[in-house]
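Excluded from the complex is one protein chain; the other protein chains are retained at their positions.
This part shows subunit A:
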Amino acid sequence: MTAADQRVQDYPFNRPEGLDLAPAYGAARTAPGMIRVQLPFGEPAWLATRYDDARFVLGDRRFSRAASVDRDEPRVQFHRGSGGILAMDPPDHTRLRVLVASAFTVRRVERLRPRVREIADRLVADMRAAGSPTDLVEAFALPLPVQVICELLGVPAEDRHLFRAWSDGLLSTAALTAEEFARNDQELSAYMAGLVAQRREEPADDLMSALIAARADDVERLTERELVELCVGVLVAGHETTATQIPNFVHVLLTRPDRLAELRADPDLIPAAVEELMRFVPLGATSAFARYATEDVQVGAVLVRKGDPVLAAIGSANHDESRFPDAGRLRFDRESTAHLGFGHGAHHCLGAALARVELQEALRALLALPGLVEAGDPVWKTQMLVRGPRTLPVAWEER
């Protein structure tokens, strides 16, 4: 089967409001090969919707992200960012990634757990002091990962209002003009370059200082621009996704009282619950970051021609019945936890270990609120690459 045999379907399938997986994915998973899709911008692409196909495409070196730079990459927004390390292949990608990755290993991140727990507990105490009800996003879901990533990277958390606006701009699918997008991008980079200059004068015990030291050791290894881009990438990727998944997870649990009761009864299930929720919640409003075949590659029944882009539908792969029986049910006792919620392969989420700790500690702290319920309908983000509540009103019993 090749591209010429297939009708091209409009994409993305998912609606931005809510967390449902569009029925079109179910049909695609039972189709003989991958399907062809057309996004609002860029060239048509193959879409891998089954677990095996998606994991294969994400993990095989014959599929390139660097090749996207010279192509009209499939995307939902008009504008294109620089891509940073997400637009690189090994070994260049590995050279930069390892500089940052050493701060995010399981061992290093576990040392941060007590601090994450302290922040989560303080935010819950602040919520109780202010009284029920409140908006979970503003009161908890956003400040927790922002505080953690700011301390880790070395960015003043007081500047949150500044970089939130820039970060929103980078991840937005809204119809920004090219000038608006570029200005936003430049302002965030200039802000970060200013912080880097400060840290160079006065190093601290943070990732930014470690990167500055790595560049001082070997200027060939890390250019100044790459250093600033890495810091921007860590700041943006380091809070938006977690800040979105916290209310997503809470919404899923509060609308499934049996599962919530199970967790309350046995908090030791929280790590398993976080893995299952990572699988269960289709976070992406679309599939993005197409992989380009660098030679002809057979993917299931499809021969992907050299130069063709392939998108991996992670939410769909995580609901593939052949991999996760009873995939539509949330259950904390699954044998296989090998979900693709953090991606797979060379670009597997750099911050996965930190995200796990934050999500686990967030659930643990919030479960301590007695009688936690939704106090109104969530208002969903509509113009972002990730799906989740913009506001989620919650109430609890004041005692």
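Heads up, the rule we're going with is that a contact is a pair of C-beta atoms (placed from the backbone, for glycine too) under 8 Å apart; a residue touches a chain by one contact, two chains touch by 3 or more; residues count from 1.
Keep this in mind: contacts and distances are computed from a predicted model.
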Chain not present in the shown complex, as UniProt names it (candidates "Ferredoxin", "Arginine transport ATP-binding protein ArtM", "Anti-sigma factor antagonist" or "ABC transporter permease"): "Ferredoxin"
Of A:15, A:61, A:225 or A:305, the one touching the omitted chain in the full complex: A:61
Residue among A:8, A:106, A:125 or A:182 touching the omitted chain: A:106
Candidate in contact with the missing chain, chosen from A:215, A:259, A:279 or A:344: A:344
Subunit A residues touching the omitted chain (full complex): 55, 58-61, 90-91, 93-94, 97-98, 101-102, 104-107, 336, 338, 342, 344-348, 352-353
